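Got a structure here, written out as C-alpha cells. Questions coming.
All protein chains of the complex are present and in place, except for one that has been dropped.
Right after this comes chain A.
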Amino acid sequence: MDNWIKLPGCQHITGSKCDFFPLINFYEEIKFRVRAEEENSTSSWYYVDPFIPFQKARLGPPEVRLEAEDKAVIIYLFRPGKRDGTSIWDMDALSFEFSLVFWENSSHGEEQEIKTNFYISKMYDLSTETTYCLKAKARLSWKVSAYSPVYCINTTAEHKLLPPENVTFGARNQSYVLTWEYRDVNVTFRAQWLHAFSKLTPWDNSNEWKQIPNCENVRTTYCVFPQSVFQKKEYYFRVQASDGNDTSFWSKEKAVQTEMYSTILPPVVSMKSTNDSLHVFVKAPKKQFDTFTYEIILWENASHTERKLVSKRSDIIIPGLKPLTPYCIKARVLLQDKWNKTSVFSAVVCEKTKPGAAASIPWVIPVIVILLLAVIAFCVMKLLWKCFNYVFFPVFKPPCSIEHFSEQPFGNLLLSTSEEQTEKCFIIENTQSVIIVEEPEETDEDYRKYSSQSSQDSGNYSNEDESLGNQISEALLQLKPQALSCPGELVLGLSSLGLHSS
C-alpha cells in the first residue's frame, strides 16, 4: 500500500535526533515512522502524525554582511536557509521581511529599528571612524525567526571626494533631466540606474546597475536623456563624482516612478463649421493611455470669455453658437491616472461659423410658395377632371322605371359607356356589379361610408342634374371598394365627383 522510503541520514541513529537532507516535497503531506532496532529484533513502528513540512518548518535567523564607507554602512542580508536551490524557503525568497536593529557602539548609542524588504540596505549620515552594530531577524507571514548574532563594523576615515547630493529627477519636453549638487569643480560625474524590482531579489544585484546614456563623464551637475530610454516603471538612480584618479562613494539613491514625469504629447485639433455649430475633431498623438479625456477651450476671437468642454470622444459638435463669428479652440489631454497629468495645449485653431438660421429663412419662403402653387394646381386639376368627366360621360336621364330603385346602382349603364376608357378597372366591375345588385346591403354601407368622405370634395361641382348626379356618383362610389387596382388619381377623381351630402 504505502511505499515507505528509508530516510538517508537517519538510519542506525544512536541518539534521539537526526538531521536529514530534505529530498522531499515541502508542500505535500508527509508521514514518518520510527522504530527501535536491536540486533535482530525490532520494535513496532511509531507513526508520526502526518504534516506538511512547509507548515511546520520554523524560520532560522538571516545572515548579515556589512560593508563600510566613510559616512555610510551597506547592509547585505541573506535569507535563512541554504542558497543552493534546495531550501524550503526558495519559493518565498521575495516575501521575506527583515527587522533590523542598528546602533552606534558607544555609550550614547540609540537603537534604530528598521523594517525593510530589500536585501541590500544602506545607513546614511553616519560619523566617520565609528563602530556601528547590527542584528536582524526575518519574518515570513506569521513565522518569525530569532535575532541573528550581532555584527559590527567601523566606518572609514573621511573620503576626499564627497558624493553628490540632492539628486532630483524631472522632465523637460521629451527628455528626462537628472540633477544633483556638488561643491567642487573640476570633477566629472556619472549616473547609473536600476530596476526597482532588483532591490527585492536576494541575488546579488550590484552588477545590475546600468549606465545612463549621456550621463558618463559629464562636467555639469545635470544630465539629459530621452524619455524613450525608460519605461513607465519604478527605477533607482545614483550619481558618483570622479576627478580622474579617485572616485567618490555613490550618492543617496533616488527612487523615481517615471510614469509620474513622462510627458504627454498634446493632441491635434481641426474644425469644420456648419451653420450655427462647430464640428471639432481631436486626435490624440499616440494610443498610450487607457482612460483619458479631452479638455477643449472655446472662445470667440474677439472676446476673452472662454468656455470649457470635457469630452471622451474625439469628434464633438458644439451647438448654439453665433453665426458668422470666428471662434477659436485649443485642446489638451487629461489623464485619469493617480497624478492627474495633462498635456500642454494644442495649437490654436480658428474657424468662422457659417451664416446662421436667419439666412436660412429665405429658402423656406420659396418652399412655401411652391407648396401653395401645388395645392392650387391640384384644385385646378380636380376641377378639370370634373369637367372632363362631365363632357365625356354625359349625364342622361335614366328611364323612369329605374328611378324607383332608390339606391340601386346604375353600374350596368355606366359600364357600357365607360368601357371605352379605363378597361382595367371596369372589367373587374363587370363581374362585380352583378353581385352588387344582388346584395344591396353591402352597397348601402359603402355608400354611406364614402359619402361622408367625399362630401368635402364637392368644390365647384355644378348643381345641374343634381339628383342624377347623385345617383351616378352613388354608382361610382360603389365601385370604389373593388377598384383597388386603379391608379390613385382615378379613385380620387371618382370620389371627388361625390356629393354635397344631402
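Here, contacts are C-beta pairs under 8 Å (C-beta built on N, C-alpha and C of every residue); 3 or more make two chains touch, one makes a residue touch a chain; residues count from 1.
We adopt the following convention: contacts and distances are computed from a predicted model.
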| item | value |
| --- | --- |
| Omitted chain, identified by the protein name its UniProt record gives, among "WD repeat domain 75", "Kynurenine--oxoglutarate transaminase 1", "Interferon kappa" or "Trafficking protein particle complex subunit" | "Interferon kappa" |
| Which of A:94, A:146, A:255 or A:369 contacts the chain that the document leaves out | A:94 |
| Option from A:27, A:47, A:124 or A:392 whose C-beta touches the chain left out | A:27 |
| Sole contact to the chain not displayed, among A:32, A:54 or A:209 | A:54 |
| Full-complex contact with the absent chain, from A:133, A:171, A:200 or A:324 | A:200 |
| Positions on chain A contacted by the hidden chain, ascending | 25-28, 52, 54-55, 91, 93-95, 142, 195-197, 200-201, 203, 231, 233-234 |
